[in-house]
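Here it is, the structure in full.
Missing here: one protein chain of the complex. Every other protein chain is in place.
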Amino acid sequence: MVVLKLSGEDLTEKVGAGVPDSLASAFEKPTGQTSNDELWIKSSRVADVASFLKSDTGLDFNFLNSISAVDYINHFEVVYHLTSMNKEHTAIIKTRLDGREELSLPSVYHLWRGADFQEREIWDLMGISFTGHPNMKRIMLWEGFDGHPLRKDYL
Amino acid sequence: MPIQTEPMTVNIGPQHPSTHGVFRLRVTFDGEEILEVEPIFGYLHRGTEKLAEERNYTQIVTLTDRLDYVSSMINNQAYCLAVEELAGVEVPQRAKYLRTLTAELQRVASHLMGIGFFLQDLGTLGTPLMYAFRSREKILDLFEMLCGARITVSYMRPGGVFFDAPEDFWPALEQFLEDFETEYAEIEQLILENEIVMVRTRGVSILPLDMAINASVSGPVLRASGSDWDWRKKAPYDAYDRMEFDVPTATGGDNYDRFWVRIQEIHQSIRIVKQCIEQIEPGPTRANVPLIIRPKPGAEAYGRVEASKGELAFYLVSDGGISPYRMKVRSPSLINLTVTEHLLVGWKLADMIVTLGSLDINMGEVDR
Partner (left out) sequence: MNCVLGSDNILNDTVLYRVIYEAVGQVLPCGMSYVVAGLAMMLLLVNGVLLGAGLFSWVERRLIGRFHNRIGPNRWGPFGMLQPLADLVKLLTKEDLTPRGADKLVFAIVPVVMVAPVILVMAVVPFAKDTALANLNVGILYILAVTSITSIAIFMAGWSSDNRYAMFGASRGVAVLISYEVPVVMSLLGVVIVAGSMSLDDVVTAQAVPFFLVQPLAFFVFLAGTSAELNRTPFDVAEAESEIIAGYHIEYSGVKFALIQAAEFGAVLTSSAVMVTLFLGGWSGPFASYLGWAWFLMKIGILAFIFSWVRATFPRLRIDQLLAFAWKFLLPLSIINLFATALEVYFLRDAAGTLDTTDLWFMAGINFGVAFACLLIFGTLIKEKVRPAGPITGATLSTGEAD
C-alpha cells in the first residue's frame, strides 16, 4: 500500500476549519515559487496546529519525520514533515520567521518526543530557539560556542 | 543502621571500546544501577550540511558516503532519490535493480556488523564477531569489484549508478550467496539459542510501541516494538515494488527482540538479492543527466529510504544553482537516541552497554 502525500489545499481547508487564525499565505521566495504540497501556518500557532493535526481523527499524524530549518537571508523557514501511520498519509507543514535575531517558535516536544534532539540542533546550528522545550541547549557544539554555523552569514 | 551511599557520576566514553564510536554518556550510578543518563555527542560533527552547500550535486554523493559509514550504499541511494525528485529525472530499469541489489547487500553487511558488535558487547570476546565479519568481508570484496571501494563506495549517482557490474561480479555474487547460507546458519545456531544471551537480553530495556512512535523511532528498533512500518513496503522506491519479502516484527521491544529482528532482516535481504539477480535485464545504467545538475529554482524534495538503521531522508532545497541551497539529513541514529534515557534508567551498567548495542547507532550519522 503506497503512502499518500496530502496536498496543500486539502490540509489548508481542514486546518483552517479546525484551528482558527492559524494560516499564513504562501509567498514568493527569493529562490523562486515552490509547489503546492505544503501547508503554511503562522509561527505563533505552531503548537496549536500541531496538536490539532495529531488529535484530529481524520488526520491523526502520530509520527514526526523531521524538522528542518532553512535560512533565506531575510527570513527563516521551519519545515515539519509528518506521517500518519494509521491513516498512511504524509504532510509537509511550513512556517516562516522574519528577521534574523531573537527568533523563537513554540516547541512540539510535548506532542512528539522525537522533536527533542532536532529542535536542539536547530537552535545550535541555526539560532531559532523553541519555547517550551525542557532542555534547550546546544547539542552538536559546546556551550560557549559563538554563533550559529549553518546560517548563511557564518563563513 | 542504614548504609550511607552516594551516587557516582561517571563518563562513559568518548573513548571506550563499546560506545560504537565517539559517543559520550554522562551516567549517575548508585552502585551498579543507573539513576540518570545524559547523552552528549558532537565529537564527530564535520559540518556535512554546510559542506553540501559548496559542492555540486554529484560531488555530494561522496559526502553522503561518510554519514553512516557502515552502510554507504544506502546513504547514496537516499540522496540520489532526493536529487532525482528535485530535478525530475527518471532512472532506467537496470539501474533500479542494481541499486536495490547493492542496497540490500549493504543492509546485510551493516546488520552483520550490528549483530557482531552486539554480541561482542555481551562479552563473548570476539567469536561471533569474527564469524559475522567473515561474511561481511566477502560482501565488501563484492563492492570492491563493483566500484573499487569497500567502505565509502560512492557507487550511485543521481540518475542511476556509476558503473555497470563487471562480468565476473555475477558468478562471485552467486558464490557468496551459496557460502553465506552455511556461514549464516552457523552464526544463528551459535547465538540464537544461547542461554546466557537470552538471560542477559530478554526483558531488558523494553520500549513500548506508543513511546517508540512518539519519539520518531524507526527501523529495526521500531519493528521490534510491534509496528510493521517499513518504507520499502509503504512507499516503494527503486525496484522494491517488484520484490517479494516479509517484514519481521516482534512485540516485546526488549534487547533480544531488536537483535532478533536484525537477524531475520538478513534473511529477507538475501531473498531480495536473489530476486534481483533473476529479474535484472541488460540496459542503460544511468539516465542522460548532465554532470552538473541544475534543478529548477525553488524546487524542494524529501527523499527517504529505509536504511539499515531506520528512516534516512534528505531534504533538499534548490535555488537553481549547481549546489543545493540547503541539504538537511534526517538521520535515524540521532532520532533513535531520543529514547536513550527511557531505555537505560533503572537498569544496570552491564545492561547499558548491551542496550546501546541493540539500538545500533552509528556516530557518523548522529553527528554528521
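First chain written, first letter: the chains are A and B, and each begins at residue 1.
In this section, contacts are C-beta pairs under 8 Å (C-beta built on N, C-alpha and C of every residue); 3 or more make two chains touch, one makes a residue touch a chain.
These figures come from a predicted structure and were not determined experimentally.
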Given B:Val37, B:Ala87, B:Leu105 or B:Leu119, the correct residue touching the omitted chain is B:Leu119
Filtering B:Gly21, B:Gly42 or B:Pro236 for touch with the omitted chain leaves B:Pro236
Touch assignment to the omitted chain, from B:His16, B:His45, B:Arg150 or B:Lys296, lands on B:His16
Filtering B:Gln175, B:Gln189 or B:Thr251 for touch with the omitted chain leaves B:Thr251
Chain B residues touching the chain left out here are 8, 10, 16-18, 32, 119-127, 130-131, 134, 193-200, 202, 226, 228, 230, 233, 236, 241-242, 244-252, 256-257, 260, 264, 348-351, 353
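We take it that only the chains that are shown with their structure count from here on.
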In the complex, chain B touches chain A at residues 41-42, 45, 47, 49-50, 211, 213-217, 227, 229, 233-236, 296-300, 302, 304, 311, 313, 315, 317-320, 325-326, 328, 330, 334-335, 337-339, 367
Touching chain B in the complex, chain A uses residues 1-3, 29-35, 62-66, 68, 70-71, 79, 81, 85, 88, 92, 112-118, 121, 125, 139-142, 149-150, 155
